[in-house]
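Below is one structure, written out as structure tokens; comments come after it.
The complex appears here without one of its protein chains, the remainder shown in place.
Chain naming follows the written order as A and B, and within any one chain the residues start at number 1.
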Amino acid sequence: MNETEIQTAVTPAEGPIIEVNSMHKWYGDFHVLSDINLKVKLKERIVICGPSGSGKSTLIRCINRLEEHQRGQIIVNGTELTNDIKNIEKVRTEVGMVFQHFNLFPHLTILDNLTLGPIWVRKTPKKEAEETAMMYLEKVHIAEQAQKFPGQLSGGQQQRVAIARSLCMKPKVMLFDEPTSALDPEMIKEVLDVMIDLAEEGMTMLVVTHEMGFAKSVADRVMFMDAGQIVEQNSPHDFFDNPQNERTKLFLSQIL
Amino acid sequence: MKKETSTTTDAELLPSAVPFWRDPEKRAIIFQIVALLLVACVSYYLFTNTQANLDRQSIATGFGFLDKEAGFEIGESVIDYSAADTYAKALLVGALNTVKVSFIGIVLTIILGTFIGISRLSTNWLVAKLAGGYIELMQNIPVLLQLFFWYAIFYESFPSPRQALNPFTGVFLCNRGLIFAVPAANPAYAGMGWAFLAALAIGWGLNRWGRQRQARTGQIFPAVRVTIALVIVLPLLVWLGYGAPTAMNMPELQGFNFKGGLTVTPEFSALLLGLVFYTAAFVAEIVRAGIQSVGRGQVEAAMSIGLYPGQVLHLVILPQALRVIIPPMTSQMLNLTKNSSLAIAIGFADFVAVTNTTINQTGQAIEGVALIMLIYLFFSLSTSLFMNWYNKKMALVER
Partner (left out) sequence: MSAPATTPTREYLKPPVTEVGVIGWLHANLFNSWFNSILTIVMLLVLWQLVPPFFSWAFIDSVWNSPAEACRDIDGACWSVIPQNISFIVFGFFPDGQQWRPGIAMLLLIALVIYSKDRKHWKKSLGVYWLVGLIVMGTLMYGGVFGMPVVETDQWSGLPLTFMLALFGMVAAYPLGVMLALGRRSKMPAIKTLCVIYIEMIRGVPLISLLFMSSVMFPLFLPEGVTIDKVLRAQVAIIMFTAAYIAEVVRGGLQAMPRGQFEAADSLGLNYNQTMRLIILPQALKIVIPPSLGILLSAFKDTSLVVIIALYDVLKTTKVTLSNPKWTGYSTEAYIALAIFYFICCYAMSSYSRKLEKALHTGR
């Protein structure tokens, strides 16, 4: 299927879940993101790769407003991201984020880490929040650690908890910012397995990663970014076997 | 060294006997005995010298002097005191003065220090730079010099009572201190005090109920706002109930001085201002470091879940920041208490000043200095105990 013709494949009732139109971002004088155009539809899995400094992390951080864009539009689930606090909060409840360094709250138990969002943002009663939390902890195979503290867990375990924490908010989209880059090699697999399960259940995902095996097996689309621009995007098969752009070819030759 | 071998069948090889001067354990014991003997000898020497000197100068020993009449006035006191009271009472007055200035000083320092610490982190460049300038300035000037400065301002810049500054009605500033009107005694005020406490108690109860309700149904109860409202409204109702008394005890110039109202002496003001401005600079740095110790990632994770800034502060930042802030903050509070002993340099009658007068009059330096050191040791050790308990309780659980 030709991914760039998403518009025709989508019926008017279900528009793209994320829409980025002509987005630019500057850090001071430095033009970090340049003319980004992106449409993500529901249940789509996109892997974003590229050299460091290419702006890939910045791009997904703009989608949940951890960074601000100066020009262009970002529309998530029908809500446009502007400086309006209400919009930002609405978007953040629909978009989950998993960080490179986990960022679990060290002063709370694993269970409390997961129930924090539902209790205070979605105003869920405690019992219900805890049941949901335990269900997601089972899903990421870490239910027995519910009463421990993050400092007692290994890196791989912490990252799986971080994924469960985002899932407890029942987001429509999950963003992953180099989720396995800070992990020891033997722990990478356990986290990737969880992400593969999620993908197979139909979660919409944007994943910034260097794990090309994951991209090949799970992604619907692979995007290559360099110097703030989307250079090439294609289905995994076409992307890896038949890169069109010189820069893409150079990058692939270095990492594969 | 002879090696002892056992001739019995269960071969139990005893360790070879080591001469005691090469055995580390024995050497340690001997070393300690020698050290203790040394300390004992020196102490004995000092002790006998002291005895001889005291006898020669006919200075009494022991704490009998506490029952004798003090014979000196004290500038300001929380309780009633006159020169005919005992030394024991005089020392109590001094101790209470120390507690008074330390307590008020600690409260004001925490408020000012936290405010400046947060300002230091403000995104407003002007505010952040001014806060930073304050911190650098106050930390690098000796506290005694700051005390002298404030005292000089009070004494030299403020006029005599007859020409006192009168910025608002009922408030006078002169070189006798800050004198202001206070509400005249009235049962309404006791009632308001009780109402205040009752409001706090109700607020605390409502908070508990609200949290239980939140656990059950998920609805959040605005406990903080309701408690603030109660704390304002309940005492107000009591005041109205008593007929809204507005009679004030106004200070009036009579002769050369003011009578009535409440006087805050220049000595107390200078000591308080100097201590607060100095210590607040250190507290500001502690607060700043504490807030910055919570990594950006924590804030980002909290925001990604959808918590709004007030919730991020209350649920994620403060619990972690306070762990880092409270231990050094407690040290600074202790420093403020110890620095209050400088009161003697500007004439405020704190414990050290009163004890000094006592020493001068009775000649019993050893007992006097011992008392001073005991009272401060008491403050320090209780603070250490509290800190150890707090640190154990709040330590983040790790592998």
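To be clear about the criterion, contacts are C-beta pairs under 8 Å (C-beta built on N, C-alpha and C of every residue); 3 or more make two chains touch, one makes a residue touch a chain.
What you are looking at is a predicted structure, and each value in this text was computed from that prediction instead of being measured.
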Of B:83, B:145, B:224 or B:397, the residue in touch with the unshown chain: B:145
Of B:66, B:153 or B:250, the residue in touch with the unshown chain: B:153
Candidate in contact with the missing chain, chosen from B:70, B:199 or B:372: B:372
Contact set of chain B toward the excluded chain (per top definition): 28, 31-33, 35-36, 39, 46, 49-50, 52-54, 56, 122-127, 130, 136-137, 139-146, 148-149, 152-153, 156-157, 338-339, 341-342, 344-345, 352, 356, 359, 365-366, 368-369, 372-373, 376-377, 379-381, 384
Interface with the unshown chain - residue positions in chain A: 2, 4-5, 24, 26, 28-29, 31, 34-35, 70-71, 227, 229-234, 238, 244-247
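The rule we apply is simple: only the chains that are shown with their structure count from here on.
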For chain A paired with chain B, centre-to-centre distance based on mean C-alpha positions, whole Å: 50
Residues of chain B touching chain A in the complex: 214-220, 295, 297-298, 300-308, 311, 315-316, 319-320, 323, 396-399
For the chain A and chain B complex, residues of the former touching the latter: 64, 66, 85, 89, 92-93, 95-97, 99, 101, 103-107, 116-117, 119-129, 148-149, 151-152, 162, 165-166, 169
